[in-house]
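Quick notes on the structure that follows.
Complex shown without one protein chain; remaining protein chains in place.
Chain lettering (A, B and C) follows the sequence in which the chains are written, and residue indices restart at 1 in each chain.
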Amino acid sequence: MTKPKPVDGALLLCLDLQPVFLRAVAGGAGVQHRCEFAVAAARGLGIPVAFTEQAPWKLGGTEAALLAMVEEPEIHSKETFSALAAGSPCRVAITEGRHIEHLILAGVETPICVFQTAVDAIQAGLAVTVLTDCVGARREADSQTCLQALARAGAHILPAETVFYSILAGSGHPFFKEFTALVKKYG
Amino acid sequence: MTKPKPVDGALLLCLDLQPVFLRAVAGGAGVQHRCEFAVAAARGLGIPVAFTEQAPWKLGGTEAALLAMVEEPEIHSKETFSALAAGSPCRVAITEGRHIEHLILAGVETPICVFQTAVDAIQAGLAVTVLTDCVGARREADSQTCLQALARAGAHILPAETVFYSILAGSGHPFFKEFTALVKKYG
Amino acid sequence: MTKPKPVDGALLLCLDLQPVFLRAVAGGAGVQHRCEFAVAAARGLGIPVAFTEQAPWKLGGTEAALLAMVEEPEIHSKETFSALAAGSPCRVAITEGRHIEHLILAGVETPICVFQTAVDAIQAGLAVTVLTDCVGARREADSQTCLQALARAGAHILPAETVFYSILAGSGHPFFKEFTALVKKYG
Partner (left out) sequence: MTKPKPVDGALLLCLDLQPVFLRAVAGGAGVQHRCEFAVAAARGLGIPVAFTEQAPWKLGGTEAALLAMVEEPEIHSKETFSALAAGSPCRVAITEGRHIEHLILAGVETPICVFQTAVDAIQAGLAVTVLTDCVGARREADSQTCLQALARAGAHILPAETVFYSILAGSGHPFFKEFTALVKKYG
């Protein structure tokens, strides 16, 4: 595949996909699996991908299988739960030199880092989409509660396939065939 | 029954009810069954019915049992996932020479073609109703997520019976008796 | 108990609690049980109660156990599904000579008569509350879908206890002791 034209203004931000967290959340293997799908789809569609890591010097880095999907992965460490906490180095690193209009969120945990990042992004005026099948939590009921709260706050709460099929728009898209292979592989 | 007076401005649009998709979605036989109910009710109420087919030259046409319910069925092929994608031949074919105020959606898949068609219809200023028992998806959780997102976007998310009983308004409607027979047959 | 002072502007409207429908809806005995609770509570609180009956000449009258709870019950027959259909005799009969500000709805079926009555009441500018434990439907999933749609349309979707405890406001209310006995009896 030739390198796709970037989707202007979109960023897939994968939050804290570190093994220590993936092991702790309910259905963590499934969350990782769907995040792999999202990363593969984003790359094929020309959507830039970035990873955050919570205190990696202590908790370890991002799951290797995910990083391996991206050449020269963009990784930002953080100590705040929100990747976009006002004045934080992580926020500066993610946003500088880049125009973000639409932040697409994956990762863990929905009620903590995903929630706080989404709230900060909404307050910053960004369009925010949380990929429901690419996020997770230790306490599953908390996850549903937080997604509903984010929806009321203005976030788009959508499955990954819905977002990517919407960007593809039709079977005429050059990435369509590869994408349907990804849908099968990760289904 | 004499031919009913058309319900002004309403259109029941049945999306991609092709066997290849009906076999893939969860509870596909049930979705087809409820779509048959919706088509029968729409016809009895004088609501025009149209079908779309996704790349039928490759994926096959609409389920024969559904087409057989309509004389000279109106069928539109498409390559875009949305039946109303801006500038698409399918949109032109569906909308030209017809005044649509209220688009009633049935078919598959909720998170892809139903979702994108509903979004485009809302943006075009149409009233949109998705018949919850007449839509389906491979990934059922995705379906619920998308219906909630469409509700927040302004679509009416209602069961088929609710919509048709609302149009009937009372037992004095000439189609009432036949309709209750349909309710039983497809219940 | 001495006759309570009427709660100004409130009306508990019990829709179509006819055995033919109570037998058809899912958990019909439970719906009737909770409607009995609502009728008893309304009467103790001085909220007027009215019943509608769908084509009673054909489908039979309201469940006798419910009617027996009210002296000289107010009963309105109807042919429209909505009890407040524009221009219908039932609407005239319910509303004439009475100031309604807040319509409290119980009965069956949620996706048909409850839904249409609530929509008409909202359009008439009334506050509408649907008692979630006092309504029912043949198709239970349809019921949930319709309650969510009514909530978006502006109806209050609340359990009966919540509504009546809110009217009581505290244990100092003269009906409090009797009400707690009803809560136990119908719990």
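Miscellaneous remarks
FYI, a contact is a pair of C-beta atoms (placed from the backbone, for glycine too) under 8 Å apart; a residue touches a chain by one contact, two chains touch by 3 or more.
As the structure is a computational prediction, the values presented were derived from the model and not from experiment.
Within the full complex, the chain left out of the display is in contact with A, C.
Of the options C:36, C:120, C:142 or C:161, the residue whose C-beta touches the omitted chain is C:161.
Interface note: of A:18, A:32, A:52 or A:116, the residue touching the hidden chain in the full complex is A:116. Of the listed positions A:32, A:52, A:82 or A:162, the one in contact with the omitted chain in the full complex is A:82.
Residues of chain A that touch the chain left out of view are 54-55, 78-82, 85, 88, 111-112, 115-116, 119, 138-139, 141-142, 145-146, 148-149, 152.
Annotation for chain C: contacts to the undisplayed chain at residues 132-133, 151, 156-159, 161-162, 165-166, 168-172, 187.
FYI, only the chains that are shown with their structure count from here on.
At the interface between chain B and chain C, under half of the residue numbers involved are used by both copies, so each side presents largely different positions.
Distance from chain A peaks, on a Cα-centroid basis, for C. Centroids built from CA atoms put chain C at 33 Å from chain B. Remark: chain A and chain C have CA centroids separated by 47 Å (rounded to whole angstrom).
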